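Left out: one protein chain. Kept in place: all the others.
The block that comes next holds subunit A.
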Amino acid sequence: MAGESQSTVGYIQHHLTNLTYGKLPAGYERLDESGHVHEVLTQDTWTLAHSGAEASDMGFMAIHVDSMLWSIGLGFLFLVIFARIAKRAHSGVPRGAQNILEMIIGFIDQTVKDGFHHKNAMIAPMALTIFMWILLMNTMDLVPVDWIPAFMGWVTGNPHFFFKVVPTTDPNVTLGMGFTVFGLMVYFTIAKKGFMGFVKELTLHPFHSPKWYVNILLVPINFALEAISWISKPISLGLRLFGNMYAGEMIFILIATMFGAGLVLGIFAGVLQWAWAVFHILVITLQAFVFMVLTIVYMATAHQIEEEDQFH
């Protein structure tokens, strides 16, 4: 629970601020908690942001330490466990962990086979990574919102230490994955159809005319439409996941603000939190699955050679 001195707004803001390590420019005025200038920087400084305002003033040259820590940590957690199981995997009767892993692999493999009919050995491992990783990052949402930040506050001795534990509520994380998928899409399109094929795809669809002089007029229209359709893919991928997880996290935080408001409300909040967590299990799994399936579909589109291209 938040300290009594903290207002509800402050509590929520605190929970929505990442632990940011970044560069503050020379001449930057650092404020203390009461709003007075605490220190003026004499040169560019890489440091931890002490407030949300400082974090945003750092601009692009900053990194969310908590997001990266959790996301990389969780990624390694599942991959190292999986790799250990895979190393000992045998074709005899599967037992225990191998059974679970084979179930997951079988499920992913089936999904990939349903949506992706081309030859590319990278797609299935990518789908596995996306599904498991996002699932784990989302699952951090089920940890009561105050536990880990409070623990980190106790460890660092600073009760206002910023520490977000759900990486997927950070748009950097979700958009980062979205844009990586986008980059792979562009890469595979060019690898499969050549650079001219990629250009053609951007400029000769959806409107196409057999007469070249009409085509020239259609090219800018096509390009505008295709560009929007391409760029909307990674953004929708990233924002869908971010929006769902952020909204879920926000509701957990709002429920958590009720814990300090008396016994009756506290119990009510407990029930609410439990109910929301149960519902959220669905969202967590669904969002991981949706991200994976859409990635598979985008990869399939990138590999697809249009029929009319084949006759050229």
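As a working rule, a contact is a pair of C-beta atoms (placed from the backbone, for glycine too) under 8 Å apart; a residue touches a chain by one contact, two chains touch by 3 or more; residues count from 1.
Everything that follows uses one rule, which is that contacts and distances are computed from a predicted model.
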Looking only at "ATP synthase subunit b", "Ring-1,2-phenylacetyl-CoA epoxidase subunit PaaA", "ABC transporter permease" or "Cytochrome c maturation protein CcmE", the name UniProt gives the absent chain is "ATP synthase subunit b"
Given A:Val40, A:Met122 or A:Val186, the correct residue touching the omitted chain is A:Met122
Contacting the left-out chain: of A:Ile12, A:Leu41, A:Leu79 or A:Ala150, that is A:Leu79
Missing-chain contact, candidates A:His90, A:Lys119 or A:Lys211, resolves to A:His90
Full-complex touch with the removed chain, picking from A:Ser71, A:Thr203 or A:Thr257, is A:Ser71
Even though one chain is not shown, subunit A touches it at residues 16, 18, 20, 22, 55-56, 58-64, 67-68, 71-72, 75, 79, 82-83, 85-87, 89-92, 94, 98, 101-102, 105-106, 109, 121-122, 124-126, 128-129, 133, 167, 170-173, 175-177, 179-180, 183
